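Structure, as structure tokens:
Shown here: the complex without one of its protein chains, the others still in place.
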Amino acid sequence: MELYKNGLNVPEILTRWYESEKLLNYGAFIPFVGIVRDENNISGLSFDVYEPLLKNWFENWVSRAEKDGAKLKFAHSIGDVLVHESSYVSAVLSPKREVALRLIVEFVEDFKANAPIWKYDLIDSKRIYAESRSKKIIGSGLLA
Amino acid sequence: MELYKNGLNVPEILTRWYESEKLLNYGAFIPFVGIVRDENNISGLSFDVYEPLLKNWFENWVSRAEKDGAKLKFAHSIGDVLVHESSYVSAVLSPKREVALRLIVEFVEDFKANAPIWKYDLIDSKRIYAESRSKKIIGSGLLA
Amino acid sequence: MVKIEFLGPINREAEYFNIKNLNDLAEILKNDSELIDWLEKSAVAINGKLVFDRNIELKSGDVVAILPPVCGG
Partner (left out) sequence: MVKIEFLGPINREAEYFNIKNLNDLAEILKNDSELIDWLEKSAVAINGKLVFDRNIELKSGDVVAILPPVCGG
């Protein structure tokens, strides 16, 4: 798991992951790159991350992928990421194409639903919580 | 569509695709990289390509993706590709994550089933048609 | 003392309480009008692990995190 302040260096990350894994006999390498879109008059997005739980969430996914003989990679931004920069890169490596395609879908969808990361729109230099796009984590309401 | 003799330069391809598309307001970039596995005592794989039909097949997919607001990329090897090198890279770009995840699965699966590419195992410097892993193209048997 | 962290958009300094479990914490926090809306939509982690039971015993040094709705990527 890799966390970086501000936008990600996508070519560096993808090249490093590919070069470090290509001799390990995985047949399929499927990255997912999230790029900040120019929309809603934002100048960018900003992110808070709760690292202890994120680490835990990711390690659970690593174990789950290992049972399928697959490996996962994950990088995310902290702080401001401007429009057309990237805030999120993950990847699945697997001996089997079918497993890799299934896992990248499941992993990215679960990331969206449960990774402890908070998103803000950057508008007029202000940080506005993206509440309507946010999702309650499983188990929410425990203290209500 | 890009065809190359022998193994692909994956970092160059992914970097070029990312850099050329990142300003075009796609939110998700999902590459698929196929790496030749060390198995069955092969030294590598070898490929024949029928370029006129491949071009046609790919252009149909480009049109289909455009209807969803998405873009497709495709690179493949011709000739010999050694173990741990890559023979196939494709990618989907889309404003929406869900569309990109769906398309990469559909595109890669249809590629496997219908792209006019023939695969051979390289064993003891001989080229052996990978018949048992090959699939009949839709419409096969027309002349039988 | 148990440390309570309010994450992301709750935007509030951590606080320390002498509590035995999450029932105690709920009793304290429900009187805080700033927090009441957040509690309904927030999950809870103890020492970096999500929990789903208010009766889990807390000890001094534990860290409880209040996790509002998320949106990574």
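What to note about this one:
Order as written gives the chain letters A, B and C; numbering starts at 1 within each chain.
The rule is simple: a contact is a pair of C-beta atoms (placed from the backbone, for glycine too) under 8 Å apart; a residue touches a chain by one contact, two chains touch by 3 or more.
The structure presented is a predicted model; accordingly, all values stated were derived computationally and were not measured.
Interchain touches from the omitted chain, evaluated on the whole complex, reach B.
In the full complex, chain B touches the hidden chain at residues 34, 47-48, 50, 52-53, 55-56, 76, 87-88, 108, 111-120, 129-131, 133-144.
By our rule, only the chains that are shown with their structure count from here on.
With steps allowed only between chains in touch, the distance from chain B over to chain C comes to 2. Closest to the middle of the protein, by Cα centroid, lies chain A. Centre-to-centre, using mean CA coordinates, chain B is 49 Å away from chain C.
Taken residue by residue, chain C touches two or more other chains at 73, whereas all remaining positions touch fewer. Shown for chain A are the residues that touch two or more other chains, namely 34, 108, 112.
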